[in-house]
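Partial view: only certain chains, each at its native spot in the assembly.
In this document, chain identifiers A, B and C correspond to the written order of the chains, with residue numbering beginning at 1 in each.
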Amino acid sequence: MPHARILIRPKAGILDPQGTAVEQALPQLGFQPAENVRIGRLVELDVADAGELDAICQKLLANPLIEDYEIQVDA
Amino acid sequence: MVQFPGTCDEIDAVLAAERAVGVGNAELLWHRDRDLKGVDAVVVPGGFSYGDYLRAGSIAALSPAMGAVAEFARAGGPVLGICNGFQVLCEAGLLPGTMLMNLSRRFTFRDVTLRVEAADTAWTAATSAGQELVIPAKHQTGRWYAPDDLLDEVRGNDQVVFTYAADDRPNGSSANVAGVCNAQRNVVGLMPHPEHATDPLTGSVDGLLLFRSPAEAARV
Amino acid sequence: MSDAPLPTAREVAADATPVGTPPGVEQAIALGLTADEYALVTEKLGREPVQVELAMFSLMWSEHCSYKHSKPLLRTLPTEGPALVLGPGENAGAVDVGDGWLITFKVESHNHPSAVEPFQGAATGVGGILRDIFALGARPIAVLDALRFGDVDDVDEDGEPTAGAIRSRFLLDGAVRGIGHYGNSIGVPNIGGDVYFEGPYETNCLVNAMALGLVERERLTLSAATGVGNVVVLFGASTGADGIGGASVLASAELVGGDDGAESMRPTVQVGDPFEESKLVECCLELLDKGLLVSLQDLGAAGLTSSASEMASKGEVGLDLDVSLVPRRQEGLEPFEVMVSESQERMLCVVTPDKVDEVVAITDKWDVHGTAIGVVTDSRRFRVFDGDELVGDMPVPALVDDCPVYAIHPERPAGGPAALYPAPPARLAPDTTPQETLLALLASPNVASRRPLFEQYDCVVQSRTVKRPGEADAAVLMVPGPAGPNGPLPADRRPALDAPVPGVGVSIDGSGRRVAADPYTGTAWNVLECAANLACVGAEPLGLTNNLNFGNPEKPHIAWQLTEAVRGLGDACRVTGAPVVGGNVSLYNEGTTGPIYPTPVVGMVGKVPDVRAAAPLGFQRDGDAVALVGW
């Protein structure tokens, strides 16, 4: 079965409190400041038919109102 | 009351409805059944349907029972989504918008004061516009969000049903929204839990007004 | 549902021995047994134990499972009272609250797992105590939590938080989120607790969770496996490598400090899944409501090993169990790993052969798929098979009852208890004004409001909560309230506002500092404080549960603290008329900087004749008289 990886991220302009928290925590932990920290989801799976992945993302894995997704299928 | 695995406020919702409309008048509907048993109104209660895995409400929205609820809603039947139920109705496309994690990133429980913005829905007919209700809220993913164009549309159609009273913003939702309805005004969702505000022994009883509303709306 | 034949007792030749080479005494010592204990195991078996047997003995003979250092002390506690229905020995205790209703309750610790991974450690602690409750056939109706961490407001010379303070905040935050996550998700209200910060807990935090359950007397279910030929069915989550060795490494050895300690414990972290557990609750209650089970037991510390052997021991039977039938979530698990895995959210039940299909069908309905993995025998031996191969064969009494019990050697510390715990440095200058002192006190984490903490918990789900956290000195629940364990009660059994509404008050307390100063009086005080909290809501004590969080009992001064504390606990129980219905012992709580304060946590349940009359906290009206009552 082909192995696929789906990267799901909050759409630009959506407030991401987890990302903000990471941004604030880094200097406190003694790291250099980071920018544009965004926290999303990673879904990895083996599928029988990689052609279904887009529909699976639309219907289940991502919410298009708030999230973008990117599908990567291993050769 | 639709029951998914992981739903946990369904018994509370049954009790609340029975306090409003009489014992014996509430049924539990199992998520795998499409049969709504001829009920007059449907409540999608709170909890963590399917563990809230992936996104709150996302998997429940696709269950057989929700298919039947969608048909019921399209036919004008009154449907109320509470907390996780609100998330489910949004995910199912029956209500506008979607839910994001609270700005505090934490689960927060507390009594909040809600302002009724629209008293002409199936679930607010027993209230009056501007009325303030004290109802507990408890959630981690309750920041209702709509992109600007959708928010304008929702506001333009008077679909905002509840807002959090001025200083009481538990989650950071768009325009301080606590609850919305669909364009037909028969489907309502809200984050706070009216079923937990129906017994004087446990706190406020303001939530009873919501459970009395469908009957009242039907009379008018 | 599978068509596989039901497991039956195996034919094993009288002189058959399990396959495999005995790992030997050094392995046994690495697993926490002493050389003498290993010799005793060998004597009981008549040969050296093979791998599965050694793993099982090392768990069953650990302090956590055998109470080998505390048993004699615990026997001195009063365990009888007019309301007591079930005392220590079962998964939890039970008291009668009237009208045929019982409240089951127990407190347990998850200290070491929480120190390693606070979120999962605390979450699985709640999961574990809830399973103890529904294993008895009771609906879990409330959780309370008692937490102890190091100072969260410690600062260095520059006024910056110290590394210890940062770590303590991280632990506090994770533990509270974990407790909330589990209880909120499963729909059991968290109705109270306590939290306390002080140096001795810095490298060894305490996370104790208590749960209450509601059950009708005739539904109370015990764990003894009975009925030769009856089938053992495992249901719930599949079995993985998580928590292997947890009970022996995490609960019985002193916690290794620093990053290395955490590192070496990697595989022992268990991950909780409240969703799975919520299905398990409903499934168990449905199985019992339909009268389908002979007995029921949860899998907690030491997994299948302890749950199955304790069921066999209580029923005075034997068991044949086939590990190859246990559903796995990962490949390559050895038989011993399956036997000791602490994967969460699993239950074991005994079923008559004619009911197995129906039981499996109900577990399928709830997606917690049951599998028959073994059978009750009359051999009084616990035999483990991997398919056709015998991989372990032990007398049940040897596993469960024959662990040696050790006398401890209490010795009052020279110079008195004060010498053990130097007073912390004064934080306020001697010339601080009373006003400044008051403000400093109110700002101290030990006095400040607990709202930010308990706001992370749902305290109202299930519709019984009459007094929430912060509203009264003890939490108050209607019992049974409008719903029973299986849903709404008929209209005439629900509370009516114009008649007394019966309920319970619940309180949990345990000042370690007081016990450190004087273990006997301090522990008695903890009990009396619980009773006083109950009195404030009009509750009369019915029983109590306790968790003895202490350091290493092999040290004489800790043995002394433990002995004195248990003596104080017993005396205070007799005075308040609240018998001990059960509890838990957590020893070896020692961080890098020494032992924790001796911390007996006490949870008490009392009967409230009418919850409508339960008094709230705080002055109510202008002009009311203020009176001081008592001492």
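Note that in this section a residue touches a chain if its C-beta (ideal position, glycine included) is under 8 Å from a C-beta of that chain, and two chains touch if they have at least 3 such contacts.
No experiment lies behind these values; they were computed from the predicted model shown.
Peer 1: Each distinct protein chain appears once in the view. How many of each does the complete structure file actually contain?
Peer 2: Copy numbers over the entire complex come out as A x2, B x1, C x1.
Methods note: only the chains that are shown with their structure count from here on.
Peer 1: Distance from the CA centroid of chain A to that of chain C, rounded to the nearest Å?
Peer 2: Measuring from centre to centre gives 38 Å for this pair.
Peer 1: Chain A to chain B: how many Å between their CA centres?
Peer 2: Spacing between the chain centres: roughly 29 Å.
Peer 1: Sort out for me which residues of chain B touch chain A in the complex.
Peer 2: Spelled out, the residues of chain B in touch with chain A are 54-55, 58-59, 62, 91, 97-98, 100-105, 145-147, 150, 172.
Peer 1: In the complex of these two chains, what residues of chain B are touching chain C?
Peer 2: By the definition above, chain B touches chain C via 5-6, 8-9, 11-12, 14-15, 18, 23-24, 28, 47-48, 50-53, 106-110, 136, 138, 193, 196, 199-203.
Peer 1: Where on chain A does chain B make contact in their complex?
Peer 2: 14-15, 17-18, 21, 41, 59-61, 63, 65-66
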